[in-house]
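Showing just some of the chains, left in place.
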Amino acid sequence: MLLHLMTWPEVEEYLQTNTGIIIPIGSTEQHGPTGLIGTDAICAEAIAKGVGEATQTVVGPTINVGMALHHTAFPGSMSLRPSTLIQVILDYLTSLTAAGFTRYFFINGHGGNIATLKAAFSESYYHLSHLNIPQATQVRAKVGNWFMCRAVYQKAKELYGDQEGSHATPSEVAVTQFVYPESIKNASLSPDVNSGYPIYGASDFRSHYPDGRMGSNPALATPEHGEQLYNLAVKELSESYLKFAQAD
Amino acid sequence: MLLHLMTWPEVEEYLQTNTGIIIPIGSTEQHGPTGLIGTDAICAEAIAKGVGEATQTVVGPTINVGMALHHTAFPGSMSLRPSTLIQVILDYLTSLTAAGFTRYFFINGHGGNIATLKAAFSESYYHLSHLNIPQATQVRAKVGNWFMCRAVYQKAKELYGDQEGSHATPSEVAVTQFVYPESIKNASLSPDVNSGYPIYGASDFRSHYPDGRMGSNPALATPEHGEQLYNLAVKELSESYLKFAQAD
Amino acid sequence: MLLHLMTWPEVEEYLQTNTGIIIPIGSTEQHGPTGLIGTDAICAEAIAKGVGEATQTVVGPTINVGMALHHTAFPGSMSLRPSTLIQVILDYLTSLTAAGFTRYFFINGHGGNIATLKAAFSESYYHLSHLNIPQATQVRAKVGNWFMCRAVYQKAKELYGDQEGSHATPSEVAVTQFVYPESIKNASLSPDVNSGYPIYGASDFRSHYPDGRMGSNPALATPEHGEQLYNLAVKELSESYLKFAQAD
C-alpha cells in the first residue's frame, strides 16, 4: 500500500483501523567506484515496500536526499544540512499527525541519517505538543535501519567477512543489484582500501577515502545475495514494525 | 540517465561536458476521490525521465513532498512549509554547484510549488554568491511545469473542454493511469463540482472543495490520453530544457 | 484612511464593520539611469492610498524594501531575502489577525515580490491556524499588482508600444513623475537596450542589463501619463479589492 497510489478516501478509511505509516529514507551520495549514487534510497524504498506489503501498512514517499554532508566532496552527492532535515521531518509529522497518523516507522538506508532523525523526532514531539492536535501526545517515531538488522548483519558477515566494510558495502550494493539488475557497474577496485578512520568534514573524508569506499569490497556483491539480504531485512523489519506499532 | 543509477566517477565524467541537471518535483496531496495522492510526483518523475533520455541529461532524485499546505485538511496530504522548501532547494543547489553543476531545470507537477520554487531560486543565487564556489555566479535555475506546456494545454482542452478544471484534472489523472495502469481508481463523482474559488488556507479550501476536485471531471481520463499527454510534455519540455541549458 | 493617521480606538471602531486592510508593498531598487530607486514603493503607496479612499478601507504602512536580490549589483538597491520577507509578512498578519483583521490586500509595485508574497501567504495561513486566534481560519490574503491591471496594461501599450519593456518602464516612471514632479530625472539613454533575457542572480542580471533597464524607454514618460495610469490603477484595484473583501 503505497500512499502515492492511494486516494484520500482510501487513506481516510485506513485511518479508521490503523494509524501507522512507514517512511523510507535514503541518501543521494557517492558509493565508491561501482556503487550507485542512489544506493541508500533504493534499498530503503525497496525494503519499505516489502515491509508495507508484509504488514499491510501504508508506505509514504521516499526521502531521497538525507544527511550526507561528509560525502559532498564527491560529485553527484547531495545533502540536506541537519537543521534542514529536522524541519523536513517536523513538517512531515505535522501534516500526517493532523490527519490522524501517530506511528512513524522510518526505514533508513544511511547511517549518516540516524543522528539527525533522532534529533528531529525530539524536536517534532515538542513542536506537536504545542499545536492544537488532539492525538499529538500519542505520536511515536522510530528508525529501522535495514543494514543493522541482526540477520542482515550475520548474512553479510558470512558472505563477505571483513570485506563488508562500512560504506559502499557489498551488501548494500547487492541489494541494488537485485532491485536494478540492469544497472550493475564494473570498475577496477584498488585492493587497498582504507578503513576505520572516523568521519569528519567532506574534504577530510575524501582525503582519507579517496575512492569513496570505507573498507569494503563491493565486487563481491551479486544480485542473488541482494535478494537474500532483502528478504532478511523485510522479515526482521516487519516484525520490528509490528512490535512498535502495536505497543501500548 | 538517472543520478541514482550512476556512480560518482560517471558524474565526474558527465560534468566534463555538461553541467545541467533535471530535478523532478511533485507533491503528496489529495487529488479528489479517484486521483492518486502521488499524482504530481508521479507525473513529474515520469516526464523528467523522458526529458532526461531525450536530451541526454542527468535526472536527479524526485522531490516527493512539495508545498501543499492548502490540501492538508484531506488525509494523506503532506506538505513542507515554504520556508522549509526554500532551505531544501538551497541545500540541493549548494551540494550540486560545489560539484560543478550550474543549470537546474525543475520539472514540476504541482502549481502550488511554483511561487516557493521561484523564491528559493532567488535565495539560492544570493546564498551561493557568498560561498567560495567559483562557478556560483553562473548558476541558473528554471521551473518547467509540464501541465502548462502549450501542447499539453491544447490537448487537454480538446479532450476535456471545461471539465479539465484546475485540480485533480483528467489530464494529470490520465498521465498517472499511463504510468500506473494497475492503479486506476473508480468512485462515484458528484456532477456538481465547485470551481473558480481562490486558494487560501487548508480548512477554507476543504469547505469550498469538499471532495478535493477543483472544477474537474477526472472520470474522463484514460491511459491512452495519458500517453499522448506524456509525449507532448516530454517533447516540449525537452526543447525548453535545451534552450535553457544552451543559452549564453 | 491611513492606519498611521488613526488612533487605536478608531481602529477598534473600524473593525466592528470591516476587517479588511490594504498594505502597499514596493521595493528599493535601481530603475535604470532615470528611474527613481523608490519607484515601486512610491507607486504602490500612492495607488494604495487612492484605493483606500475610494473604498473606505484602512491602508497600512508601506513595505519599502521587498525581494530585489537580482538588482543588488546596482548601488542603492536593497533587498530582503525571501526567507526574511516571509517572516515579515507572517508577523504582519499575526499582529493584525489577533486584532480582528481577516482580509489582506497587498497592493504591489514590484514583480519580484509576487512569488515570495504567495509563499508567505501559505506559510501564514498555516502558522495562524496553529495559534489560538479564533478568526485565524477566516484569513485571506491577495496580491493586487497595479502594473498588471488590464486597463493599465492597455494604456501602457497604447502610449508606449514595445518601448514599455519590463523594468524601469515608462509607465511606472510616469506614475512617479505624477507623484513627485519635482524629482523628474534626465540622463542620456542608450537606444540599444536588452530585453527578454531571464532573471537569475545579481551579477548575471547586471551583465545582461548594464544600465538596469529591461527593454524599456522611460524617456517617453510624462506626469500626465502618470496621472492617467494612476487613475486607471486605482479604479481597477478598488473593484478588485471590493470583490475580494466582500466574497463569502
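Letters A, B and C mark the chains as written, and numbering starts fresh at 1 in each.
Quick note on the criterion: a residue touches a chain if its C-beta (ideal position, glycine included) is under 8 Å from a C-beta of that chain, and two chains touch if they have at least 3 such contacts.
Values in this document were obtained by computation on a predicted structure and should not be read as measured data.
Because every chain is the same sequence, the assembly can be counted simply: 3 are drawn, and the full complex in the file has 6 copies.
Rule of thumb we're sticking to: only the chains that are shown with their structure count from here on.
With every chain reduced to the mean of its CA atoms, the largest distance from chain C is reached by A.
Rounded to the nearest 5, the angle that brings the Cα atoms of chain A onto chain C is 120°. Rounded to a whole number, the gap between the C-alpha centres of chain A and chain B is 24 angstrom.
With centres set at the average Cα position, the gap from chain A to chain C is 46 Å.
As a whole-number value, the distance joining the C-alpha centres of chain B and chain C reads 29 Å. Within chain B, the positions touching two or more other chains are listed as 72, 81, 83, 87. Partner chain C is touched in their complex by these residues of chain B: 67, 69-70, 72, 81-83, 86-87, 112, 114-123, 125-126, 128-129, 137-142, 198, 200-204. Against chain A, in their complex, chain B makes its touches with residues 2-12, 15, 28, 30-38, 41-42, 60-65, 72, 74-81, 83-84, 87-88, 91-92, 95-96, 98-100, 180, 183, 185, 187, 212.
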